[in-house]
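All protein chains of the complex are present and in place, except for one that has been dropped.
All chains are identified by letter, namely A, B and C, in their written order; residue positions are counted from 1 within each chain.
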Amino acid sequence: MKRIGILGATGYTAREVLYILLRHPEVEVSLLTSRRDDSPHVASVHPTLRGRLDLKLEPLDVPGLKGRVDAVFCCLPHGVSPEWIPQLLEDGIQVVDLSADYRLRDPAVYAEWYGGPHVDQDRLTDVPYGLPELFREQICGARLVANPGCYPTAATLALAPLLREGLIDPEDIVVDAKSGVSGAGRTPSLPLHFAECNESVAAYKVGQHRHTPEIEQNLRQTTGKDVQVIFTPHLMPMERGILATCYGRATTDATQKEILAMLRNFYEGEPFIHVTDELPATKDTAYTNFCHLTVRRVKGRILAISSIDNLIKGASGAAVQNFNLMCGFPEITALL
Amino acid sequence: MKRIGILGATGYTAREVLYILLRHPEVEVSLLTSRRDDSPHVASVHPTLRGRLDLKLEPLDVPGLKGRVDAVFCCLPHGVSPEWIPQLLEDGIQVVDLSADYRLRDPAVYAEWYGGPHVDQDRLTDVPYGLPELFREQICGARLVANPGCYPTAATLALAPLLREGLIDPEDIVVDAKSGVSGAGRTPSLPLHFAECNESVAAYKVGQHRHTPEIEQNLRQTTGKDVQVIFTPHLMPMERGILATCYGRATTDATQKEILAMLRNFYEGEPFIHVTDELPATKDTAYTNFCHLTVRRVKGRILAISSIDNLIKGASGAAVQNFNLMCGFPEITALL
Amino acid sequence: MKRIGILGATGYTAREVLYILLRHPEVEVSLLTSRRDDSPHVASVHPTLRGRLDLKLEPLDVPGLKGRVDAVFCCLPHGVSPEWIPQLLEDGIQVVDLSADYRLRDPAVYAEWYGGPHVDQDRLTDVPYGLPELFREQICGARLVANPGCYPTAATLALAPLLREGLIDPEDIVVDAKSGVSGAGRTPSLPLHFAECNESVAAYKVGQHRHTPEIEQNLRQTTGKDVQVIFTPHLMPMERGILATCYGRATTDATQKEILAMLRNFYEGEPFIHVTDELPATKDTAYTNFCHLTVRRVKGRILAISSIDNLIKGASGAAVQNFNLMCGFPEITALL
Partner (left out) sequence: MKRIGILGATGYTAREVLYILLRHPEVEVSLLTSRRDDSPHVASVHPTLRGRLDLKLEPLDVPGLKGRVDAVFCCLPHGVSPEWIPQLLEDGIQVVDLSADYRLRDPAVYAEWYGGPHVDQDRLTDVPYGLPELFREQICGARLVANPGCYPTAATLALAPLLREGLIDPEDIVVDAKSGVSGAGRTPSLPLHFAECNESVAAYKVGQHRHTPEIEQNLRQTTGKDVQVIFTPHLMPMERGILATCYGRATTDATQKEILAMLRNFYEGEPFIHVTDELPATKDTAYTNFCHLTVRRVKGRILAISSIDNLIKGASGAAVQNFNLMCGFPEITALL
């Protein structure tokens, strides 16, 4: 039985990790932390957990974790994780980091997109990127895994097979992504105020979203070539779900049917990826760890369209999937 | 041409007043104020007004309004209006006050529900309550009108005819009301965060909502007897609209059909009230100044069910309706 | 390993039963039926089940079920179940019936509310009503259980303790209930068309909803006295969830705190009922088998407010809970 801690337990990704772990036969959630100083009961922060988990949120005290937990899910904000993760590792605690801090391998790219140098940058090149469908071997048995971003998960799963097989031009890719608002977190703000964002759709951070270099890094590793992605995120009037509509310039004569077959072959045996003939809807994957995925040939373009739940396969489900691989548990434990 | 000022122009009720006044042939909006100190253009605060109104929001300077505006719509928060309204009136400026400050006639009741004494309490007994369907005579030509609350509008329009005609027991009334979240204002907070309130319904402030004494005061004036109302507001996952499901104990043998006929008679000639055979939906009155209303007899109870747009008939549309009556314009101007 | 069939597998309650059973260690879903004659794959009807269940929907052939399944969840429309259930029982197949057909004990009441006589009415008085919190003993080991309606579940759980303890007048009860639209089923119609019901709230079937006699029957069994309920259902612009706001006339001087304590005592040990100090939101119980419940004293009334997921605790979760009790499995299996 692994004793689990959740660092930064007040947000949505932490809550979803908790939901999943409550069904996990090999773990016991034994510690929750938050920056709030009133040590609230978890049920007052997450009312859905009333009667299901009896823990209070404690202030974050990393040195005190040694001996209390075997693994942590780190849901701290970007920039905070690297202050604590080195000590956690030193104390023998396994870490799934849900922040963006260990995803980018190049410290210069990190500094450019995240506003300054990385405080633990020597480790960057070694940390496995937790997308098991592409990097399962590195994840198995790892002590620290960088859990992918939600948009990069959707875009990478859609585009990687096309690039690996050389079906599209790596330097001419558009990712037009649509996300539910839970992806923006739980801190209230005017753009996330119900009366503002309900019945409304808008693009945001066009050309400037931090997931851009993460998508490009993933695809570059897949194809070995330079990759250029135009990434345009949009906010949808719904709680959860991402649809990534990805446009590549075809460099193949393969038919749509043949490309679908290649995709099915690429993902054969993957427990959480379904290549479909139909166009996926985000509702098809909501509240699950699955990714549904299809392709269309339109004129000279190949469109790859993927659907995930941004909070599950795009965050907390993937985190438990990675945790299972790190610990040697069956990959699907608690995720079906 | 009346020159109009909007005090507290950043919120939803101010915005809706602006929409309506842009269609009003007898007015010119000439001044907007806010507590923000950066004097933003109105279009940056309300993007729907891009290209339709070219004004900046100014800091509130009440003494400086004299000679600049003929009338103001006061959208300041509860408790702030009475600091400024006496001077506005002294300076000959007409005022429609959308706050709750001049609605309650009894200073003791105000003090109990609004947390302290009223700073302009001598005026309370004289200010017309701006529900034209009940108090049109007092509103016509008035210099100051207290614009009703959204819930009290819906509940009063539903229940007043039943009480006036003596069809229900005034001391045994339940008002179960459902409102869109715009009624809670534009300040971000966790309960109004999209990912929290979408796909969710909850009661709030049960037995403690400030609109309770306002509803009771209206109904008491209607019937001349003491009135007891259990008022339970609920938040709905939608932007706008109120449905008030009102339960009264029947003190009559009149059939449902007869009661509907009485209601139609009561509201005959009212431009904005429609008594319907069908059960009204909030969508039927959304973005309009209309109230749809029906009744049902169930066992020993009479149910009166009313639907309004909380921001229009429940706030800004009613405010312009009152303004029209105060100025002698046709009551429906800009409201159809 | 129990072999399970789902009769009428195209609707929402069948889909939710399937989700839950996929996590149930003691069962294998081995048969799905529908009235559609094209024998579609379950994943084409319920895209969320892609890759998780590999079955086609077969035409309903009740005599052919003998030996193929050990138990069925009967999700057939009202009026159809009693044509087949006698034979299923004769063939030794256990049945959880999610229709309304075996809920009402009095054939005359059934005939009045469901438009004609019951074709299997002799059985009515014997079938356990599947609300384990009130009737667990009868359910344990039963061969047929009538799964409760969604509204009756929410209303009964809220009101039963108050009536059992004699805290409210059984003849003066109002249940004002708010439901997500999935409760109305999966057949498209104008009132359930997105552009009609989004951003809208309305009451429906006021005084005429078939769940009224079911609620009254439950409460009558609780208190042993005659019960009169005014039941007003409302449609909310959300997929799932029921909030029941129940108003009873207090016949006690007990304080709110004391009543909450009585409720906690009443439901002590119940795995799926949480009595809360806070006002519950439907989101707190969405996608779970839990009921959250509180009370408020307001003037001479006691309000009991309950929240459930209409598809889970109000239908499919309760069905599996009943199934577990019928089979002697731990009651919470697959439901946490």
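Assume a contact is a pair of C-beta atoms (placed from the backbone, for glycine too) under 8 Å apart; a residue touches a chain by one contact, two chains touch by 3 or more.
This is a predicted model, so every value here is computed, not measured.
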Given C:Gln138, C:Asn198 or C:Thr252, the one touching the chain that is not displayed: C:Asn198
Touch with the omitted chain, as defined above, among C:Ser182, C:Thr288 or C:Asn322: C:Ser182
From A:Arg123, A:Arg220 or A:Arg296, residue that would touch the chain that is not displayed: A:Arg296
Residues belonging to subunit C that touch the chain removed from view: 12, 180-182, 186, 188-190, 192-199, 237-240
Touching residues (missing chain, whole complex) on subunit A: 174, 176, 178, 180, 196-204, 206-207, 228, 230, 232, 234, 236-241, 243, 245, 247, 279-283, 286, 296-301, 303, 305, 307
Positions on subunit B contacted by the hidden chain, ascending: 22-23, 47-48, 50-52, 198-199, 274, 276, 278, 280-281, 283-288, 290, 292, 336
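Here, only the chains that are shown with their structure count from here on.
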Given subunit A and subunit B, the chains that contact each of them: C
Interface numbering overlap (same over half, different under half) for subunit B and subunit C: same
Highest C-beta pair count, chain pair: B-C
Chain of greatest Cα-centre distance to subunit B: A
Separation of subunit A from subunit B, taking each centre as the mean of its C-alpha atoms, in whole Å: 46
Length of the line joining the C-alpha centres of subunit A and subunit C, rounded to whole Å: 36
Length of the line joining the C-alpha centres of subunit B and subunit C, rounded to whole Å: 39
Residues of subunit A whose C-beta touches two or more other chains: 198-199
